[in-house]
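Removed from the display is one protein chain of the complex; every other protein chain stays in position.
So, chain A:
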Amino acid sequence: MSQLDEIQGNLLRKPTGKAADELERTASEYKPLHSFKLDKEKSYQQQFADMYFLRLTKIKPVVEQRASEAWRHTIIGDEPAKKAERVLDIRQGELCWVSGTVYMNMELKPNILEDVSQDRWISAPLSNNKYYADDGSDAVALEDESGRIRLVGDFLNSVILVTGCIVAVMGTENINGELEVIDLKFPDLPPQPERWATSKSPTTNKQSDVKGPKNEDEEMTDDQPKGGRGKIAIVSGLGFAGQDASHALELNLLLEYLLGEALDPIAQRELSQISRLIIAGNSISLEERQLADEDSAEKRADQKKYGYDSSSYNALPSQLFDEFLSALLPTIPITLLPGAQDPANASYPQQPIHPAMFPLSRAYTAPPASTESGWLDTVTNPWEGEIDGWRVLGTGGQNIDDIFKYVGSNDRLGMMEATCRWRCCAPTAPDTLWAYPFQDDDPFVMHTCPHLYLVGCQPEFGTRVIQGEDGQAVRLIAVPSFFATREIVLVDSETLGVSKVKITTG
């Protein structure tokens, strides 16, 4: 036990009776943007094709500009690369470049046309299986409003491509009518706003604006007092369950940690800097719901109404979650994104979880008609906002999970990076990621580059900073599912530096 003395926060001592300092939590500057809010009176009559059209018209100019910059003077074998306006304008044997939407033709991918032609009208259950086949049977095609051409070439193996992303490719059409790709350009990162672009900094003259996370090394050398900066805690996949209590203690410890009751006075002082909690999806566990269904399927078959057996509903998970929230809310503001398992609509963009789910916590939500954000802000998934001046884009993870199915790798951060470079945070919607059929706007197109891009419910933690050509820098964070990993992520709100906390028992 000799080391005990070296532990600064050792509370193994007699009660001192000393009055403890009262700790106050750092304030959080917060401004949600409602980029993904759907109208309450939304219609589902429209077709999905408009989304692709909108996306193409929005992103095409950008990608064409980048492509023409890159390939303007490209001459291969005495032949200059010419721009083909449309996919159909490509002439066999001519070196040209063209832009369009990628379509992945994969055997294992659900195909709506096939379903319709075979008269199948029940949507297949979602699975986590990959669409990607290792045998090279997957085909990449590029299409625009005029037609579709198959892309071939080794270059394609070096990039991530999924259905719905907009790219420009350069190459020649070969004898088989396929385009041999020599080079490929993404739209790349959209312009990034300055910090505090839409919200006001509380201390505008405090110091020069930090440009982005890439500057954090300089930032650290600042002799700014440590207590002055806040942190953002991010957690996902809390997985509250009615019966499975295997991680109930960890949830309790998380609560104590965030409340600042655990640990010692010094550590607690650091905890008081956590100015906001973001819950990125899957707060409620799904497993048990399925189990219950199987058990009672026969018994209750005769009590079903509208195909739903209300008597099998177990409110306990949401009650526990509500209790958890209501315990935290007096001390910390919370942004709550729905995830695949949460009680919100299933299609992207998921709309906020209704506050009625949280009888104890809903007093902290914004009143229905107000424009102000609530202390407990139940938001959409994906969600955009500004936290402490940083532009933040967060999702519950479905967009990346779906891209994951298209590619052979497990590099989630690479996929997140790709979505930024595609300027589309959910390219696979509406093909394989269920989405609302937008008519006037494709909100998944990224117009502004976030500083912080977080994706919840991922199998493991990961973070990285990516850079753009115009000096953009994006901090990517794959937030692991708490249920599986017992980890939460802390982001420094000055530097966007990341650390994580792992909770273990036993």
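Keep in mind that, in the parts below, a residue touches a chain if its C-beta (ideal position, glycine included) is under 8 Å from a C-beta of that chain, and two chains touch if they have at least 3 such contacts; residues count from 1.
One rule holds in what follows: contacts and distances are computed from a predicted model.
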| item | value |
| --- | --- |
| Record-based protein name (UniProt) of the chain missing from this complex, from "Family with sequence similarity 114 member A2", "DNA replication complex GINS protein PSF1", "DNA polymerase delta subunit 3" or "DNA repair protein rad5" | "DNA polymerase delta subunit 3" |
| Residue of A:159, A:316 or A:501 touching the missing chain in the full complex | A:501 |
| Chain not shown: contacting residue from A:329, A:353, A:418 or A:435 | A:329 |
| Touching residue (missing chain; options A:94, A:107 or A:261) | A:261 |
| Hidden partner interface residues of chain A, rising order | 1, 3-4, 6-17, 19-20, 22-25, 27-28, 216-217, 220, 226, 245-246, 248-249, 252-253, 256-257, 259-268, 271-272, 300, 302-305, 310-311, 323, 327, 329-333, 363-367, 374-375, 409-414, 458, 460-465, 478, 490, 492, 495, 497-506 |
